[in-house]
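Apart from one protein chain that is not included, each protein chain of the complex appears where it belongs.
Note that the chains take the letters A and B in the order they are written out, and that residue 1 is the start of every chain.
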Amino acid sequence: MFEWHKATIQVETRGKGLHNITPQLEGAIREWGIRNGILHIFIQHTSASLVVNESYDPSAREDLEAFMDHLVPEGQSYFRHTLEGADDSPSHMRAMLTTTSLSIPVDDGQLSLGTWQGVYLFEHRRQPHARKILLRGMSVD
Amino acid sequence: MFEWHKATIQVETRGKGLHNITPQLEGAIREWGIRNGILHIFIQHTSASLVVNESYDPSAREDLEAFMDHLVPEGQSYFRHTLEGADDSPSHMRAMLTTTSLSIPVDDGQLSLGTWQGVYLFEHRRQPHARKILLRGMSVD
Partner (left out) sequence: MFEWHKATIQVETRGKGLHNITPQLEGAIREWGIRNGILHIFIQHTSASLVVNESYDPSAREDLEAFMDHLVPEGQSYFRHTLEGADDSPSHMRAMLTTTSLSIPVDDGQLSLGTWQGVYLFEHRRQPHARKILLRGMSVD
């Protein structure tokens, strides 16, 4: 039976970095009782984004965070959008290089991630923020 | 009632930069009369791409455009694909770093974007182009 489920999760971030949201996603699927289908994930922000990446070794995560600081350095002379702080324009650039929407299959009641995969919210601002992520679950049984 | 809607929009670009396509997306949803569901967006090009980003302050957009020119500079000595111009290979690189498909929830007849979010076509070529974007709307009511 085709079913459509909705939820919004809020993530309280504490500065730049990757926040694992996999448990909340798995919780939504369990609560909805989806056996087979797909989970659509959409983050409603332009200075935080979504990433699927290594969930096993914390040092891999630290490298990803350090890499972003090297790839998109703050305080470049050509930045014009600086009123909201040196981390504002770089935060939009970092969001642009990662992603805003993801679709992940659900099989046998589980999110079908690979062995080492986790789903992360990547916060790109220094200050704490309350971030909203929309979950839409489609059941196809 | 499950329904599937199709439309193709064409965007006439005038050189490199971000073109706001949010009004066309909202127009399609209104015309189809989708109350709840999802909008799938797919751009059929390899030198233009999709981005969800800041829609309020134009200077944020200008910074994103300038950043792309810094991150993926034209005329690198290792480029081999140069027959179609110095902006050709970089245009594929820029498309690769952004995205080709997006899925955005629709709720209460509206595209569920965050307060500051807009959806953009990012043109990566210098010359004007006619770009095609496929819209697929799923209604779940």
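The definition used in the following text is that a contact is a pair of C-beta atoms (placed from the backbone, for glycine too) under 8 Å apart; a residue touches a chain by one contact, two chains touch by 3 or more.
What you are looking at is a predicted structure, and each value in this text was computed from that prediction instead of being measured.
> If I consider the whole complex, including the chain that's not displayed, which of B:V11, B:A66 or B:L134 touches that chain?
B:L134
> Can you tell me which of A:N20, A:N53 or A:Q76 touches the chain that was removed from the display?
A:N53
> Any idea which of A:P23, A:G75 or A:P105 touches the chain not displayed?
Of these options, the touching residue for the absent chain is A:P105.
> Quickly run down the residues of chain B that touch the omitted chain.
Contacting residues on chain B, toward the hidden partner: 2, 4, 6, 40, 42-46, 71-72, 76, 78-81, 88-89, 92-93, 95-97, 99-101, 103, 132, 134, 136, 138.
> Contact with the hidden chain only, please: which chain A residues?
2, 36-38, 51-54, 57, 59-60, 62-64, 66-67, 70-71, 97-99, 102-105, 107, 112-117, 140
Heads up, the rule we're going with is that only the chains that are shown with their structure count from here on.
> Please report how many Å separate the Cα centroid of chain A from that of chain B, as a whole number.
About 20 Å separates the centre of chain A from that of chain B.
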